[in-house]
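Just one protein chain is left out here, and the rest sit where they should.
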Amino acid sequence: MTDPVLEVRGVSKSFGALIASNDINLDLYPGEIHALIGPNGAGKSTLIKQISGGLRPDSGRVHFAGRDVTDLSTAARARLGMGRTFQISSLAMDYTVLQNAVLGALGHRGDVFRFFRPAMTDPELLDRARDSLETVGLEEFHAVRTSELSHGQRRQLEVAVALTLSPKVFLMDEPMAGLGGEGSHRLMGFLDGLRSQAPILLVEHDMDAVFALADRISVLVYGEIIATGTVGEIRENPEVRSAYLGEEDA
Amino acid sequence: MRRETILNFSLLGLLFLFPLWAWVADEPFLITLATRAVIFAIAGVGLNLALGFGGLVSFGHALFFGLGGYAMGILAHHAQTYVPMFTWPFVIEGTTSMPIIWLTAIAVSALVALGVGALSLRTSGVYFIMITLAFAQMFYYFAISWSAYGGEDGLSIYVRNEFPGLNTMDPIQFYAICYVILLVMLFFVFRLSRSSFGLMLGAARQNEDRVQALGQVPYRMYLTAFVISGAITGLAGALFADLNRFVSPVMFDWHTSGEIMIFVILGGVGRVLGPVAGAALFILLEHSLGGVSDYWHIYLGAILLGVVLFARGGLFGLIAGREVAHD
Partner (left out) sequence: MSSILLIEQALNGLQFGVMLFLMAAGLTLIFGVMGLINLAHGSLFMIGAFAAATVAAATGSFLLALAASLAAAAVAGVIVEVVVIRRLYDRDHLDQVLATFALILIFSEGTRWVFGSFPLFLDRPDWLSGSVMLPFGIRYSLYRLAIILVGLAVAAALFLMISRTRIGIQIRAGENDREMIGALGVNISLLYTLVFALGAALAGFAGALIGAIQSVQVGMGEPVLILAFVVIVIGGIGSIKGAFIGSILVGMTDTLGRSLLPALFGLFMDPAAATSVGASLASMSIYILMAGVLLFRPKGLFGGT
C-alpha cells in the first residue's frame, strides 16, 4: 500500500474547557476522497484549520507530502501543495473572475515580487487560469466582477482557483453548501473525476453527496473521531447511527 | 476612451499647460503654486500605494515627508557650511547635488519605513493607524529637540540645490524637474498596480485568507508596499524642502500626515492619478479660500467632511464613476 499524502497524528486542541479536537488521527491516500462528517459544532472546521495552518494544535503532528508541517504557516503549507477551498467563499470580491483565477496561477508560479510586468497579459498565467475556469464551467463569466457572481458560481470559482495551484491534496470545506440540486450534481460529477488528480479531504453536510462520492468516511462527534471506514461500514456502524445518522433520518 | 482615462490626461495636460502659461504671463508665484501641487501629488502617490492599493491606513506619512526634507536640509547644510557630516570612520561630506539628495531621501525613507513597517504591520486596523501616527510624532519631537540641525526653528539653506544643466532657481525649470519626477512616479505606480505584485497586494487588501491559501504571506506584501510608499513620499519631502529652501519639524507634524491623506481622499482612493487631482484641488482651495478668509481651514474641514460623508470616491468617483475592474 502506498503512503498517505496527508497524515494527522494525535492532534488535540481545546479552547478553555471546550475540547474541539481530541486525539484525532486521520489520513488521506492518493486517489481517494475521504469525507469528514459530523454534526454542527463537532469540530470539523477547527480540524481543517489545524491541517491547513490557521490554528496550531495543542499536541499532535500533521504530516504532509513526507514532512512534518505542524510548525509551518498556512502560506508555507499552501506552497507545499495544500489546495484549500473555504466554507465561506474567500475570494477577492472586487476582482474579476479571471483576475481571481490568475491570482491562483500566480500563487502556483510563486514569483509574486515582480513589480513591472503586467500580470493580466502574461500568457502563461492566463492559460493556466483559463484552463481551470473552463474545467469548472466559468469561462464565459471571466470578465464579471466576483461580487456579482451568484453564490453557486463563487463556489465554482473557489474550486477553480484551487485547481490553478495544481495541489497535492484538496481540502474542501463544504463545497456544496448552498448549491441547488443541479449545482451540487454538477460539482459532484466534477469532484468524482478530480480524485485521480489529487486526493480530496471533503468536509460536507450533504449526506447523499458524501455517500455517492467518498471512498472512506470519518465521523467526528464532539471533537472525537468515532469511526472511520468505507461507506458501507459507516452506514452499518451502530455507534454512528445513534450519534449522527439517526438524527438525520428523524 | 474611458472617462477615467480622459480625466487622467486632462489633469496631466493641465499641469503641463498651466505653468507654461504662467511662465509666459510672467507669474512666478503661480508657477510656485503649481510646483507645490505637483510635489504634494508625489507625496500622495506614495501614500496611495499603501492606502489605496494595500488598504494600509497610514496616518504617519509625514514621517517620510519629513525624512526626505531633512535629508535635503542636512546634506545641503553641510555642503554650504563646508563642515563634513562625519569624519569618522570615514569622511562624508554634504552635497548640493539634487540627484544624490534624492537618492539619499529615498534610501533613508525606505530604511525607516522598513523598521516602522515591520513593527506597525504586526498590528492592524485602528492600532495600525495610531501606531503610524505615533511613530511620526516620535520623529517630530526628535527633530524639535535635535538642536544640531536647528531644533524647533528648522534649517534654512541659501540657494536651491543643483541639477546638472539646469538653473534650479528659475521657477519654471524647477517645476519641470518636479513634473518629470511626478510622471516617472505615476508611471511606476501604474505599472506596479498591474504587475504580479500589485495584483496580489490588492488581493491581500480584499481577503488575506485567500492570499495565504495561495501560498503568499500578506505581511510581506504589505511591508514591501509600505517601504516603496515611504520612499516615494520621502522623495517628495526632499523636493518640498528644496522648493522652500527650508526644512523644519512641521514637515513631521501630524497635520502634514492628515494633509497627505486628504490629497489621496479628495482625488479618489486607489486611483493612480487620484492624488494628483486631490493635491491640485487642495492647492486650488487653499489659494481661493485663503483669499476669502484667514480661517480657510474651516471651509477645508467642511469640504472634507462633505466628501467623506456624501462623496466617497472623491473627484474621480464623481467624474469617472465607480471604478471598473480592469482586465
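As written, the chain order gives the labels A and B, with residue 1 at the start of each chain.
The criterion applied here is as follows: a contact is a pair of C-beta atoms (placed from the backbone, for glycine too) under 8 Å apart; a residue touches a chain by one contact, two chains touch by 3 or more.
Treat the numbers as computed from the prediction; the structure is a model and nothing was measured.
Within the whole complex, touches from the chain that is not shown fall on B. Note on the undisplayed chain: of the listed residues B:L11, B:L51, B:A113 or B:I177, the one touching it is B:L51. Only one residue from B:Q80, B:Q137 or B:S156 touches the chain missing from this view: B:Q137. Residue positions on chain B in contact with the hidden chain: 51, 57, 59, 119, 122-123, 125-127, 129-131, 133-135, 137-138, 141-142, 144-148, 254, 258, 261-262, 265, 269, 295-298, 300-302, 304-305, 308-309, 312, in rising order.
We take it that only the chains that are shown with their structure count from here on.
Chain B has its Cα centroid 44 Å from the Cα centroid of chain A. In the complex of the two chains, the chain A residues touching chain B come out as 52-53, 73-76, 78-79, 83-84, 86, 90-96, 98-99, 102-104, 106-108, 110-120, 122, 142-143, 145, 161-162, 165.
Residue ranges of chain B in contact with chain A, taken from their complex: 191-192, 194-200, 202-203, 206-207, 209-217, 221, 224, 325-327.
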